Structure formats: C-alpha cells, structure tokens
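A single protein chain has been omitted; all remaining protein chains appear in their positions.
Each chain gets a letter, A and B, in the order it is written, and its residues are counted from 1.
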Amino acid sequence: MSEEATETAVETKQARGTGELMALAEALIFVADEPITARTIADVLEEDKASVEAALQALREEYDNRESGLQVREVAGGWQIATRTELHEYVRQFLKTRPSAKLSIAALETLAVIAYKQPVTVPEILEIRGVQSASAIKTLLEKRLIVTKGHKETVGRPMQYGTSKEFLIHFGLKDLSDLPSVEDFEDLVQ
Amino acid sequence: MSEEATETAVETKQARGTGELMALAEALIFVADEPITARTIADVLEEDKASVEAALQALREEYDNRESGLQVREVAGGWQIATRTELHEYVRQFLKTRPSAKLSIAALETLAVIAYKQPVTVPEILEIRGVQSASAIKTLLEKRLIVTKGHKETVGRPMQYGTSKEFLIHFGLKDLSDLPSVEDFEDLVQ
Partner (left out) sequence: MPLSLMQEEQEQYTFDFLTETAEIVAESRDELSIRIGEFAGPLDLLLYLIRQEQANIFDIPIARITDEYLRYIRLMKSLDIAVAADFLVMAAQLIEVKSKMLLPRDPFADPEEVAEDPRQELVDRLLEYEKYKSAAQMLYEKATIEQAVFPRGKIESDDNNAEISATVFDLITIFQKIVERQKEKITMEIERDEVSLADMIKRLHARILEHAELSLASFFEEFDTRRELVTAFIAVLEVVRTESVKLVQKKTFDDIILKRV
C-alpha cells in the first residue's frame, strides 16, 4: 500500500499543472516576509525554475486581468504581492484609522501605575517606574484612557491623573473595584 | 478647481460597481493585520454595509472559483485572506515552521468549560472538571485565549473568565455561535 501511495505522489508531482503551480507559488509569495525568488520557490516545490517562472508570469497576468485590489510584482529580484497603487488613498486612510486600542509597553506600564495608584502625579509615576513617562502620558490622554484629576496640594501643585470611563470600557470593567487585584491571580501564579 | 475635484470624487463614489468594491475590500483585508470587519471596510470606503458584505461574498467565491492558493474567509467576526489548507505542507516547509506547541489536555478541557460556560469562575471550573485548573488558566491567560470578565457578585467576589478574540482566531471560528452546541456532545456520550 505504501508503495502505491509513493507512486501516486510521484505521479501527482509530475502531473502538476500550471494552475496548481500558480496556486502554490501564490501561497508562498503570500506568506513570505520579503520578496521571494523564483529559485527559492522552485527549490521548495522541487520544480525547475523555468516552470516556476512561467507560473509566476501567468499569476501576474491573472491578477491584472481580474482587476484585483492586489498585484503580483517583481521587486528586488523577487516576487511579492502588494496592494494596487491606485488604491493607496484608501489603504493609507485605513492604516491611519486602525483601532487605536493598541498600546506600547511604556504606555501600558504607565497606565498600570495610574490604574492602581490613582490619583497619581507625574513625579510619583517617575518614582515608581524609574523612567520619564511624559510621552506615555500624552499618548494615554490622547487615547482618552486617562483623565486629569485636579492638582495635588503639595509643592508645585502637580497635576494628578486617573483612569477614564473609556479605560473601563476598553478593559471590560464595570467600575474600578472590578480591577483585578494581585490576590486575584495569586493562586494562578504559584 | 477644488470644486471640480470634489465633484469627480462624488461621481466616482456613486458609480462604484461591485468589481471596484471587491478590489477595494481585497486591498484592505490584505493590509489589515487582523481580521477586518465589514463595518470597518464600509466606514473607510463610505459605503453601506450591505454592499460591502455582498462584495465580500463575491470576493470569497472568486477566490474559490479560480482555485487560488489563497482563500478569503470569515473569522473572529472579520474577514481575512489566508493560504488554503491543502497547501500547508509546502508552506510549512518554506517557512521552516513546525506546528506550534499544542495545548495540554488539561488546558483544552479548561478552555472548553470556559468557552461554553462563560463567564465562569475558577470554583465553577473545578466543579465540572473535578480538578484544580490554576496552571491551565494561567497558560490560557498568557496565550490570550481567555480574558477576565469582572468579579462575580458572590461571596469572595471570584474573578470570572471568558474567551477572547484570539480564541476565535486560534480555532478558526466566526463567532461564539459558530461553536457546536454542547448538547450535541451528549449524544456522543451515551
């Protein structure tokens, strides 16, 4: 039985039509981080370079003919799938308006300090994090995750910060008492 | 001149056919780094959601019909382009990846209980599984497959857990209703 299976596999490989080769090349170009050469594709598929190149040309034409939003193109000696130039306006617009619910680690750290220590001032955050947090605070204010909570009545009357209603919504919390405490995860962390 | 430009833009928008809409949606799905909703596409293109959904269905069919190496599919409430399952062997060989570490049986069981009983607390999971699930829950939290869902208003205010968007993506589910009903498993049991 295994012999039969091997035979079939070999047969299938020999019989690989242009369509199948196009599909395989398409998948490989798609997952590659960088433009991928016909040589590499040929090696992975154990095909000769000429057939792969023919399949790639056919693939490019297919994309052009169906007026796809994407194009298959040769760049830097390799092949790549990219969006069509004419559509750049909408692509750029989308990339700009991507959900803003993403935070850098610095912002996340600052947010954690504010959430657990609020109301808290910039010098106090510096004391805890050991790094300046000015730009993180700006980001958090822009994303409306934190709000100002009045001045602290000490020297210099520094501004105090706390979390906002958006913060609760973003993290799926009913109110601040819903914020997990260290104890909540104690059993898990052992 | 600016007036003329505006006019042209409006005209183009009105005249957008299904083909154009398909191309635009395709480009946006391609650049999005996670599944993108029909709603978001509609907003970026200033189109109504129904037309976008029709275009997305058409796009999916087009990919299927041309026997592409890629597929357009719905996952985690959004749309995504991905390679076709049948080609995994070559893709994996090219990327030199192995199937990522599988979840342990304990983690899978815990995840199943959370998926069907959410929001659910640790004691409730213990009740069903008959075994402590702390380390499984920690693993699932770290892998972002589950998220906290606030405290339960009972004695001790235990933390509640539910599944995340990552969960839907990891298991290729459109949404939670895409899970087979748990009662279906009863027939298997008896």
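We take it that contacts are C-beta pairs under 8 Å (C-beta built on N, C-alpha and C of every residue); 3 or more make two chains touch, one makes a residue touch a chain.
Computed from a prediction, not measured in an experiment: that's the story for all the values here.
Within the whole complex, the absent chain has one touching residue among A:S104, A:S135, A:T148 or A:S177, and that is A:S104.
Among the residues A:V31, A:L56 or A:I146, only A:V31 touches the chain that is left out of the figure.
Interface residues of chain B with the unshown chain, by the touch rule above, are 30-31, 33, 71, 80-85, 88, 91, 95, 99-100, 102-103, 105-106, 108-109, 111-113, 115-116, 128-132, 141-142, 144, 147-148, 164, 170-173, 180, 182, 185-186, 188-190. Although one chain is not drawn, its touching partners on chain A can still be listed: residues 27, 30-34, 81-82, 91, 95, 98, 101-105, 108-109, 111-113, 115-116, 128-130, 171-173, 179-182, 184-185.
Please note the rule applied: only the chains that are shown with their structure count from here on.
Per the touch definition, chain A reaches chain B in the complex via residues 19, 22-28, 30-32, 40, 44-45, 62, 66-70, 81, 83-84, 87, 90-91, 93-95, 97-98, 172-174, 177-178, 180, 184-185, 187-190.
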